[in-house]
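A single protein chain has been removed from this complex, and every other one stays in its place.
Entry: chain A
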Amino acid sequence: MNEGFRQGGQMSAPGVASTNTRIRRKKAHPQAARTTDRGSIKAWWYLLPALLVFAAFLFYPLGRSVFLSFQGSDLFGRPSGFVGLDQYLRLFTDPGFRTVMLVTLGFTVLTVVPSIVLALVLGLLLHQKIKAVRFFRTAFALPFAYSVATASVIFGVMFNQATGVLNGMLAFFGVDRVGWLTDPAWALLSVSLATVWMQLGYNLLVLSAGLGAVSEDIVEAARLDGAHGWRMQRSIIMPLLTPQLFFLLVTGTIHALQSFGQIHILTKGGPQDSTTTLVYSIYEQAFANNNSNFGYASAQAVVLLIIVVVVSVVQFGILERKVFYR
């Protein structure tokens, strides 16, 4: 939210990925007993508002995205007839798109892994019995108030090559100016850095909640068996946190795949396409400079959809069984 909720992805709820698991695990709930009056048409009136919105702005566009991806487009972006798999063939032969996928992969790895590892380290440290927990908790939660746009704007000022505060600090140590957003070697790293900052608080929150739920009995039993310190963290606490870690891995990946604002505000996909991720490429093809290349953009949108669905399905299909649940 980024959590999810903050990244502007209204349709990507932070709690999404593992909701499915939750349902499956609660299968035994006596739903049938709640069926009060049989054959009520009334129920439809209750479902209708939500269904109408979904039909108009979710299911219909879903179909139309697929439809458009089989269409060429004329200069004004109107579908110009069925072209079969041409748009997809173009995807696979276009070296530009290969770069887009590599950048997307790089961005995902560079944001998801550090934000989880850092949150885990900070979470475990916070879980020690220390003073000032409240202070640290608040400090780590404050970035929550920042939207992708506000955070990106602030990072943009800090990353400024000529006058930015980061280069100012480097100058203090006698290091040359870095082209944070203008050097192709640095740009993706810089955008990822800003994204990790945005994501860290949420990850820490989820892990803290998980740590808070670790049963004292288990910890106590392990302690009697002589586990303490690092050994305790690694062999007892960490396995108990796997559901949360896994949840963050999946939602973080989906989130990273959907990131747009920070790229649009900080680099506009540049320099030299070094920060053009899949979503940014969709935007660029369809909307930037009135490109109106809706067919090609839709094919990329379908690719995005497939990746996100596969990640979600893998979550509650295969990998979940390997996660340790209490």
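Basically, a contact is a pair of C-beta atoms (placed from the backbone, for glycine too) under 8 Å apart; a residue touches a chain by one contact, two chains touch by 3 or more; residues count from 1.
Simple rule for what comes next: contacts and distances are computed from a predicted model.
Of the candidates "Carbohydrate ABC transporter permease", "Glycolate oxidase subunit GlcD", "Oxidoreductase" or "Hydrogenase formation protein HypD", the chain left out of this view carries the UniProt protein name "Carbohydrate ABC transporter permease".
From the set A:L85, A:L102 or A:A139, the residue in touch with the chain omitted from the display is A:A139, counting the whole complex. Interface note for the absent chain: among A:T99, A:N160 or A:T182, the touching residue is A:N160.
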